[in-house]
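With one protein chain withheld, the remaining protein chains of the complex are depicted in position.
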Amino acid sequence: MSRNDAWAKASGQTRYAADLSLPGMLHAAVVRSMVPHARILGISTKQAEAADGVIGVFTAADVNPHPYGRSVRDVPILASGVVRFTGERVAAVVAESRRAAEAAAALVEVSYDELPAVLSAEEAIAPGAPAVHDAPWDYPRAVARPADGPNVQSRVVHGSLAGAEEALSRAEFTVDRTYSTPSVHHGYLEPQACVAAVENGRVRVWAANKSPYRLRGQLAECLELDPALIEIQPVPLGGDFGGKGSPMDIPLCIELSRLTGRPVKLVLRYVEDLTATNPRHPARIRVRAGCDAGGRLVGMAVQALFNGGAYAGFKPLANVNLHGAEDCLMAYDIPASYIESVIAYTNTVPRGHMRSPGSPQSAFAVESALDELAATAGIDPAELRARNLVQPGGPRHSGGPAWAEARGGETLRALRAALQHAGTDSPASPAAPSPPPGWRQGTGIAVYARGVPRLGTTSIRLVPAGEHGRVRVEVPIPETGTGSHTVVRNRLAAELGISPDDVEVVQVSTAGLPADPGVGASRVTVGMTEALSRAARAWRARTRDEPVVVELGAGSPPGPAGTPGAAGQAAPAAGDSAAAAPLVSYCAQAARVAVDPGTGQVKVLEIISAVDTGQIINPLAHQMQIDGGTVMGYGFACLEDLAEEDGQVLAASLGDFKIASMKDVPSLRTVLVEGGRGVGTANVKPIGELANVPTAAAIANAVAAATGCRVRDLPITAEKVFWALREAGTAGGPASGAGDGPVHGAGSSSGAGAAGSAGEKAADMAGKGRVR
Amino acid sequence: MPADDLVFSAPATVAEAVAQLGGDDGEAIAMGGGTSVAMLLKNDLIEPGRIVWLGKIPGLRQLMAASDGTLRIGATVTLRELAAAEPVREHAPALAYAAGQVGNPRVRAVATLGGALVHGDPRQDIPPVLLALEARVRVAGPSGEREIPVAGFHTGFLETALAAGELVTDIIIPAAPGRRSVYARFTPGSEDDYPTVGVAASVVRAGDGRVTRATLALGGVGPAPLLVSRAGELAGRVPGAGDIEAVAAAAEQAADPVDDRLGSARYKKAMAREWTRRALRACLAGERGRPDSGPAGS
Partner (left out) sequence: MKISFTLNGAPAQADAPPDALLVDLIRGLGHTGTKEACGVGVCGVCTVLVNDLPVSSCLYLAACAEGAEVWTAEGLAREDPALIRAFAECEGMQCGICTPGQVVAAAALARGRERPEATEDEIREHQSGNLCRCTGYQTIAESVRAYLASR
C-alpha cells in the first residue's frame, strides 16, 4: 500500500510553505553582513525605501531586541550594533513582490567598522583571542563560563584523562592521531521558508519547521507573547535532516508582519541556505587508543574541538553540546576512557544539528583510529572490533546502567558474512561492478552504536470520520519525508483491524493538540506508535462515538530547552516497564573501493550496511532511511565541503556543494539483523540517524587497505590520495598490484559466518535491480 | 538588476539579429539556450539593454555533413542534438561524446554549440574538443561575414575574438579521413560536475601506422582552452611511449591552472600530464569518442 501522500506529492499537489499565499501578503528579502566581524556604524535605507513596490525597510531598532535560541538564547532577530558572521541578518525589506524586495535589498547600504575576527575553532580558544561575544555567559541558559577561556560555547567531559593516559602508557600498542571534518550542509531541497500573519495580537505561522510546539515556545519566549496567542499551522517539509528545528528567520517574519500589518512571506535563496543557516559543526578530533597484545582495548582518549560558529542558539540540548561526540565510544567496552568535547564560538556561520549530530565526525575519527591501531597491532580490523564490542549485560565503564541488550557482535558477524559474498552474484543481489583493470581494491569496515531514545511526550486525537469505522487521526508533527504519517496510518489501521484506506492522517496546528517535542532524534516512530497503541485501546473501549485524545509523558511539558533525544534523558511514560535498562542500536558498514593509482580517484564500488533492528513497521520506508542515510554518509566521506575561507563559505550553490547524484551512488546492500529489542508496544528501534554515520570511516579504511595510504581529513578526494601515494612512492608507472606498503585490513576478513547466537535472524535485503 | 527598459527580441534572420545586436539599445547580448545568460542576469554580472534570442532563426539550427565528412553545424544546434546526430558521431565522435557529457539533460536540451563556444568558461567541455578538431568559426557582423579558426577564438577568461555586434553562425569541423578523436573528462568527485581537467586528442594516421596529423587541447587548466603544440610533433612517425611522454610533459608544462574546488593548480598540472598520456594512448589505439581510460600500463 502506497504512502498516504504519494499521489499528491508526485502530481505536484502538495503545498509546502513557499507555495502558500494569503490575501494581502507581502514579500521580504534580507540584507546580510558582508564581513565576519564588525561594528555597524550606520545603515542607510533611504534609497531602498524609495524603490518600486517597497512597503518598508527595517533594522534592529524596529524589531524586538530579545535574542532567540533553541536552548541558549543568543541569536538576535536582526544584528544590533555588531555583526558576528558573514551572512548575518542586518536589515529586511518588505515589498509587494519578491523581485521588488530583492531589488531594494541591494540598495541598502551598511557601513562597518571591521573588528578582528576568529575564523577557526583553534584560533578562537587560544588565549587572548578576540571575543565573538563580550559576555556569552550572560545569555539565558548559557553554559559558558568566564573560567572556560575565550570563545567557549560549551565543554563536556566524560571519564578521566589521567586514567586514560595511565592506561595508554601501559598498552602494548598505541596510536595517537588527529582527524578533521569540514563544514557540510543538510542539503534539503526545500529552501527555508515561512509565512507569518499577525492580526489583532494573534500570530499565525506557516513554516518549514519540524517542531511546531517547541517553535511556539521559542517564539513566545523571544517575542514575549503568550504561547496561546501563537498558532503554528500544519505544513509538510521538503527535507529537514536537522536543519529546520530552530526559529531561524521566523521571528523576523513575524515582526515584519506586525510592523506592516499584513501577512509576510520570506523564502530564502539557496545561497542563503548554504551560507547563513545552521550547517554541521566542523571538527578536529584527536584520538589516542591503546590495546594489549591480544587486541583488547585498555584505554582511549578522544578530544574533540568543534567550530560552533557565531551563535550557540541553534543547538537544542541543555548542555549546548553534541551527544554524538559524548557517545562516540559507546559501542565498545573500554576499561579507561576519556571524552572531551569543546565547542567554540567563531565569527563564522552558526552551526546546528544535522543528522546524528556530532556522530559522523567522531565516528570517522574513532573508527579510523581503531583501524590504525589494528594495523599497528597486526590484528584484522574486524577482529579488533569483535574483541571489544560491549557485551549484553556487560559493564559500561563510562557509567550508567548496563545495556538491556547489545547486539554489536551479531551485527558485525552479519556484516562479515555478507562480505564473504561480496563481488559474487546471487539471485537476490546482482554483483556490484567490478573495478576497472589496474585499479587497486580494498575493503574497510566501521561500527556505530546509537542510544535508542526513550518515550517522550506527544499527543494524538482520533476522531470518528463517517461510516463503517472511518477514523481521522490528528497528529502534532509535520511530515518531513520519513513517512511518519504513513506509519501512523498503517499502525492505527493494524491496531483497529481496519483498512488503511479508512484512516486519514492530518497534522493539526498547535492549537489542535496539547504537546509534542517535534521531529528529530529518531523519536517519532517510537512515540507515535506508542501513542497509537494507547489511543487504539481507548478507542475500542469507548462507550460513546466521540473523539479520543492521548497524551504521552504528560508530566513533562515540552519547553524550548532540552530535548528528550539521547538515551536515558527523558522521563519514561507511566507504565513503560522497559524504562529501566537503556537500549542501543548498531550499524556496521563495509565499503569496497577501487583506487586509480595514476590519479588517486576513489570509486566506491559497494557499501554493505548491517543494521540492528526491532520490529519494522514499514519495510520500504525503513529501507529508504538506510539507503538515503548511506548516500548521505558517502557524500560526507567523498563529496561534500562547504569550503570556508576567511569566514566565507565558498560553495555558495549546489553547483559547488556537491550532493550525490544518482550516477554517483555506489551499489548498496543491506543486511537486516532483526529480532532486536525496541521500545514500546511496537518494539521499534529508530533508523533515521544510523546509516549515515560509519560510512566515512568505512571508506577511509577501505582506501587505506587499497593503497596503504591513510586520509585523515574529509572529504576523501582523489587529490589527497594522489599526493599520499606519491609520498609513499607508489604512484604513477605501471600498477604493481594491490597495496604496496603496509596494507590495513586488506581484502575481506576471513572468519565467522552469520550463524551465531540463538534468536538471531539475518535477512538479505539486497533486492532486485538496485541502482549501481 | 536589469535596466528598466530591457528589451527582449527574437529575430527571424541573421541579418535582423545583427542589426539588433548593433542597435543603440545599450549593450545587447545574443542568447542561445539561455542558461549562461540567465545565470549572468541573476547574479547581476550583466546589465544588458537588449537580449537577442537566436532560437527562432531556422538557418542557425541546421547541421550538414558534406560527402567528404566536413561538418557544418549551426550555432544554435543544441548539445542534445549534437550528441545524437549520426554525422557527428561518425566524423567527430569526440564532439558527440563531449556534447553528451555537458551539465545534465536539461542543460543539453537547450544549450547550443554556439553558446558553449562563446561563453568562454575554460572549464567547459566543448572548446578543447573544437580546438583539437581544428574547427573554424563562421561569424556574421556589421562588417559582413568572416571565419576565425577556433585556435584564435578564445582570448582570455570569458573573452572571445568576437567584435561588437558579431554573432557566431556556424562551426565548421574539417573532414579528416582516418582521424581518431577522443575526449577524456576527468571528474574524480561527483560525475555531475565540471571536469578537473579535460583533454581532447585527435590523431590521423596513414595506412602504414605513421601519424600524419595530431592535435591535443586541454580544458580547465588556464583562463582559456589550451592547445598543446608539442602534439603536432608526433606527425611523421609511429609514436612510442617516449613520444607520448614528451607531449604529456609539454601539457603539464603549458598548463597554468588555478587552485579551486576542482583541485589545486599542482594537481591539475599533474592530471594534465596523466590524462594527456591516456588520451593519446587511446587515440593511437584507435579508440573514438570516450577513451577506455585506465591507469598507466593497464
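So that you can tell them apart, the chains are marked A and B in the order they are listed, and the count of residues begins at 1 in each.
What we mean here is this: a contact is a pair of C-beta atoms (placed from the backbone, for glycine too) under 8 Å apart; a residue touches a chain by one contact, two chains touch by 3 or more.
Just so it is clear, the model here is predicted, and its values are computed rather than measured.
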Which chains here touch the chain that is missing from view? A, B
Among B:V7, B:L63, B:A175 or B:A235, choose the residue that contacts the chain missing from this document, as touch is defined above. B:V7
Looking beyond the chains shown, say which of B:V107, B:A235 or B:A265 touches the absent one. B:V107
Can you tell me which of B:D192, B:E245 or B:D260 touches the chain that was removed from the display? B:D192
Can you list, in ascending order, the chain A residues touching the missing chain? 2-3, 5-16, 18-19, 99, 186-191, 236-241, 269-271, 479-483, 620-621, 623-624, 626-632, 653-655, 659, 661-663, 665, 668, 767, 769-772
Which residues does chain B use to touch the chain missing from this display? 2, 6-8, 10, 31, 34-35, 37-39, 41-42, 51, 53, 55, 80, 103-107, 109-110, 191-192
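Methods note: only the chains that are shown with their structure count from here on.
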For a test of understanding, state which residues of chain B touch chain A in their complex under the given definition. 1, 44, 186, 188-193, 196, 261, 263-264, 267, 270-271, 274-275, 278, 294-298
Residue numbers on chain A that touch chain B, as the complex places them: 103, 106, 436-439, 596-602, 638-639, 641, 643, 650-651, 656, 658, 660-661, 663-664, 715, 717-719, 722-723, 732-735
